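Starting off with a structure, shown below.
Shown here: the complex without one of its protein chains, the others still in place.
Per-chain residue numbering starts at 1, and chain names A, B and C are given in the order in which the chains are listed.
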Amino acid sequence: MESCAQKKKYAAKDYKSDLKPIWCPGCGDYTVLNAITRALAELALPPEEVAVVSGIGCSSRIPAYTSVYGFHGVHGRALPVATGLKLARPDLTVLVTGGDGDGFSIGGNHFLHACRRNVDITYIVMDNQVYGMTKGQASPTTAPDWEGSKLTPEGTGINPFQPLVVGLASGANFIARVSSSDPVNMARIIVEAIQHPGFSLVQVLSPCVTFRPEQQEWRDIVRTAVVDYTDDAARAARRLMTDDGFNVGKVLYKGSRPPFRPEFENTNGSVTELEARFAL
Amino acid sequence: MESCAQKKKYAAKDYKSDLKPIWCPGCGDYTVLNAITRALAELALPPEEVAVVSGIGCSSRIPAYTSVYGFHGVHGRALPVATGLKLARPDLTVLVTGGDGDGFSIGGNHFLHACRRNVDITYIVMDNQVYGMTKGQASPTTAPDWEGSKLTPEGTGINPFQPLVVGLASGANFIARVSSSDPVNMARIIVEAIQHPGFSLVQVLSPCVTFRPEQQEWRDIVRTAVVDYTDDAARAARRLMTDDGFNVGKVLYKGSRPPFRPEFENTNGSVTELEARFAL
Amino acid sequence: MTINSVSLVIAGSGGAGVVTAGSLLLDAAAQAGWYALMSRSSGPQIRGGEAAAMLRFATEPIMSHDDSFHLLMAIDWDNIGRFSAEIPLVAESLIVGDPAHGAAPAALLAGRPRQAALAMSEIAGRIENGRPNMVALGAIAGLIGLPPEAMQAVVEKNLGRKGQAAIDASMAAFHAGFAAAADLPATPKLPTVATSVAAATEPRWSITGNEATGLGVIRGGVRFVAAYPITPATEVLEWLAPSLAKVGGMLVQAEDELASINQIIGASYGGVPAMTATSGPGLSLMIESLGLAVAAEVPLVVVDVMRVGPSTGIATKSEQSDLNIAVYGLHGDAPHIVVAANSVPDCLFTTQWAVHLAEAMQAPALVLTDQAMGQARAIVPKPAELAFIGQRLTASAPAVEGERYKRYAMTASGVSPMAIPGTPGLTHTADGLEHNEFGTPSSQASDHHAQMDKRSRKLTQFNYGDHWADIEDSEVGAGDTAIITWGSSTGPAREALQRFSAAGGRARLISLRLIAPVQPEKMAEALAGIKRAVVVEQSHSGQFYRMLRAFYELPAQTVSLHHGGPLAFGPKQILDQLNQLNAGSA
Partner (left out) sequence: MTINSVSLVIAGSGGAGVVTAGSLLLDAAAQAGWYALMSRSSGPQIRGGEAAAMLRFATEPIMSHDDSFHLLMAIDWDNIGRFSAEIPLVAESLIVGDPAHGAAPAALLAGRPRQAALAMSEIAGRIENGRPNMVALGAIAGLIGLPPEAMQAVVEKNLGRKGQAAIDASMAAFHAGFAAAADLPATPKLPTVATSVAAATEPRWSITGNEATGLGVIRGGVRFVAAYPITPATEVLEWLAPSLAKVGGMLVQAEDELASINQIIGASYGGVPAMTATSGPGLSLMIESLGLAVAAEVPLVVVDVMRVGPSTGIATKSEQSDLNIAVYGLHGDAPHIVVAANSVPDCLFTTQWAVHLAEAMQAPALVLTDQAMGQARAIVPKPAELAFIGQRLTASAPAVEGERYKRYAMTASGVSPMAIPGTPGLTHTADGLEHNEFGTPSSQASDHHAQMDKRSRKLTQFNYGDHWADIEDSEVGAGDTAIITWGSSTGPAREALQRFSAAGGRARLISLRLIAPVQPEKMAEALAGIKRAVVVEQSHSGQFYRMLRAFYELPAQTVSLHHGGPLAFGPKQILDQLNQLNAGSA
């Protein structure tokens, strides 16, 4: 490791690959990619010491658009991949990027347990309240009366999933909400999320211009959260449960639980000692 | 359907099968079985109009010990089975019984979405903070410093899962905690849970005398919750987040969200009409 | 007789309306009394980006694309080279491009096709609200012999609500293109059968494989569907959602495939025939609970619209490589039903049959279709009414008065009467643990063997009639050569047989619809007298061939013709193999 003084300077573009995203023009995810690369530059992390893990979805395409190590896994399972990677390689900075469907529908169980396990990874969820990749079905965060999907033509009739409340209830150690319409703040908060030990959850309101064109109005609806973050989980819960989902640009909760970080103990034990136990 | 006046009288034993449970002597689950059958008797539900669904675990063995319709599925998937059953057959009373491992570890995602979907079923979780069936490993609700499992000999080091908080955050419509040391209150609350529309969650502190013998002390530790239930989710969240897990015998939250109950519409549409759309 | 058909591609970047153009053309072909098949291909972009509509028209029903295309009409060239492998062009082919967009990419020219220019955008520009894709359609119509009246009717229907001006603008562009076709090099023309649907001789449908799948399960009696979207199965579910509502059924979107399979288990246990549709990755997640349905004897149908694997693979392209997981994927010995559709309209037949089989045998039935047939639209003869309705053997009273109900009673057929919740006196617990006849968990070897025998007996003893396979001989008889195939390789195989037969060859086509349980006796009968066989399938490892070897006695001289997706076999590839086989043995 180089000392701070020697730290190489990086620009956001140093974290971008040459690959052209498959995203629709205007998709919120472009900004998220920018904010992530900007945050990495700010942290001046050597690209080879960073890994971005994802599942499947439009938003889950991010790894290949970066120039760090990437892992593009299967739908809903990015968090356990990242968990294994970070536990095996605590020296790496591990980010997870994905969507509301990937993270809260098929990946819901891993979300719960990642929050609870509190491994030092940063989870950035591009929430567009829709399954973009499969062409527009309701996701867990979709409003119950959205009739835009052929699968639920009369709306889902189901209360939307509250990712931040559930994340808090499950033990996430850092919670923030940002808007893709404010990439500067987003980058700043991603920096903070990465720096904060333990599991950090960043919800990004990232419009799907194709299947939820009305979300382009989000840029006008969102407001900077008025209060600063609390470290009191019960207070944070009350706030989040009464929040309308459009308070952005601030950290909402910061916990101080130590991260789960079992050590690879460099004990002197050898395989021969293990074998000795079987000898008669 | 018979009218109330004609309702047949049932005793708890009418809901019990002849099968001898495989449980260890002293297991808390015996009392839960009793309370469930007592509750069904109290509700005077004809056994054939009740279905009990479960996954895998000691606690998940309950269906076969009852005389109602039972479904003993695979580990962690009882809730979706019950969801499909209740949506397809809204006339049935559907209960789900299981353990903390089945429900909150492998079954965590279905738990989230069952709370959120709010189908009118009652979920009774026998929480013994251990995997009994597989001979004593830590479950999500196990304290981080419990060193009794060979799999985690130094404790899990992970914050326990808070089922009621997460259930509330995900939208459960009725939340209660009871102790297997108080079967009468348990039966009463199960009656209430069944009667309450939507998804009802009943956490039962049910000791595993074999792998967590210290839990036999629970009977001395538990106390009747002092406050009555609230219908304000934010308030309930604050209470539950500061609760030590031993306030029992009361309903803790009652919501009023209408249950998810899509109708099998008896429209006049026929298959022929569907076919007509393809005809040239 | 070989098929009189014309094959063409319309390609261009997303904004160019390629897909719309293809659909209009298909509809117009329907007006003209033709039969048709349309497939699509598109780039990786979620929306927009390059696309190609591949169409084939004929005066008789067709089930497959041809070996190459007669015509490629390129509205522009953006990234079209990506599709070159999917658009085989030969010396007789004609590429028509718009000079405004420059020259055709080299990747398309490997087969040295003829080239011609048509200034689509310029011509369109001369017409108010004229669009290049309508000019292209006009030119195509002129080239292949599609009567303009057919297009007129289609445009009127489609643009009706936009008003007469829109219709006129479109048709003006179309006619301009039609006129311009006269100056283009000739392509094969099809004879007009009719100029309106009403005038056509036979009732026909326009349907996709995925729609046919949805209709099949509804006809079979399914009224509960659980859904988790996945390409290319989503359209099955999207078609079903509103359709089920119309016939007193419901579709529920689940949180994942683990939930969807278990929801349908619950619904079916409750007595309501149930299904879900998915693709490879989703099927993988359903494996454990499919085993539960086997053990607990819960009927259900799972449709797997196959795509290219392994893993996430290529979501939008076709392959026949989920045969292994479908047949052998469950842990333990878990007898279940696997059927496969072999064409767009057969999706209807096969899924309806699958509901019937699942319900009759109280077992899960997997239906294999694939992206190619699922997302293709075809104009086909109106499918026949079918008698297959899901009908379950239910119990309303114990077999022996006063006796405790045996959910898993030993019966000669292996099927035990099933008590539906709500039935008094027959309460029991259905179980995925090994059990005795009552359903009580048992670890006795005798109970395990008895239940294993029962679960496999009920499948092997069932009477599948003639539906286990589609068998077809050359006009002059079967000879001693067979093509054995399944699923969407059947289309090109059938056409290869027609050509082989037209050239005086004799052979038999055996296309298996019932993949499991295997039918060794019926196969032996079908192979009587056969000395040589080619096994055709679209998988990298020859999964179908291996499965046939495992369970059937194949002719001594059997060759495996297989390749991975996404390219389908052309009839000629199969014909060549047939000729080679016969030459070798001559």
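Please note the rule applied: contacts are C-beta pairs under 8 Å (C-beta built on N, C-alpha and C of every residue); 3 or more make two chains touch, one makes a residue touch a chain.
Computed from a predicted structure; not experimentally measured.
**Q** Among the chains present, which touch the one that was left out?
**A** A, B, C
**Q** Can you tell me which of A:S59, A:T83 or A:T134 touches the chain that was removed from the display?
**A** A:T83
**Q** Which residue from C:I75, C:V302 or C:I325 sits in contact with the chain not drawn here?
**A** In the complete complex, the chain left out is touched by residue C:I325.
**Q** Among C:P281, C:G390, C:G439 or C:G570, which residue is in contact with the omitted chain in the full complex?
**A** C:P281
**Q** Can you tell me which of C:A91, C:A445, C:A528 or C:A583 touches the chain that was removed from the display?
**A** Only one of C:A91, C:A445, C:A528 or C:A583 touches the chain omitted from view, namely C:A445.
**Q** Going by the contact rule already stated, which one of C:P61, C:G125, C:G248 or C:G564 would touch the omitted chain in the full complex?
**A** Touching the chain that is not displayed is residue C:G564.
**Q** What residue numbers in subunit A mark contact with the hidden partner chain?
**A** 19, 46-49, 51, 53, 63-64, 66-74, 77, 80-89, 91-92, 109-110, 112-113, 262-267, 269-271, 273-275, 278-280
**Q** Can you list where subunit B touches the absent chain?
**A** So the residues of subunit B touching the unseen chain are 22-25, 56, 58, 74-76, 105-106, 108, 131-135, 137-138, 140, 150-153, 156, 210.
**Q** Where does subunit C touch the missing chain, residue by residue?
**A** Against the missing chain, subunit C presents residues 44, 82, 85-86, 280-281, 283-285, 287-288, 291-292, 294-296, 308-314, 316-317, 319, 321-322, 324-325, 327-335, 432-434, 441, 443-446, 448-449, 452, 456, 539-541, 543, 546-547, 549-551, 563-567.
Just so we're on the same page, only the chains that are shown with their structure count from here on.
**Q** Does A-C or B-C have more contacting C-beta pairs?
**A** Contact tally favours B-C.
**Q** Between subunit A and subunit B, what is the gap in Å from one C-alpha centre to the other?
**A** 32
**Q** If you average the CA atoms of subunit A and of subunit C, how many Å lie between those two points?
**A** So the centre of subunit A lies 38 Å away from the centre of subunit C.
**Q** Could you please state the distance in Å, as a whole number, between where the Cα atoms of subunit B are centred and where those of subunit C are centred?
**A** The answer is 42 Å.
**Q** So which stretches of subunit A touch two or more other chains?
**A** Subunit A, residues with two or more chain partners: 105-106, 108, 140.
**Q** For subunit C, give me the residues that contact two or more of the other chains.
**A** 255-256
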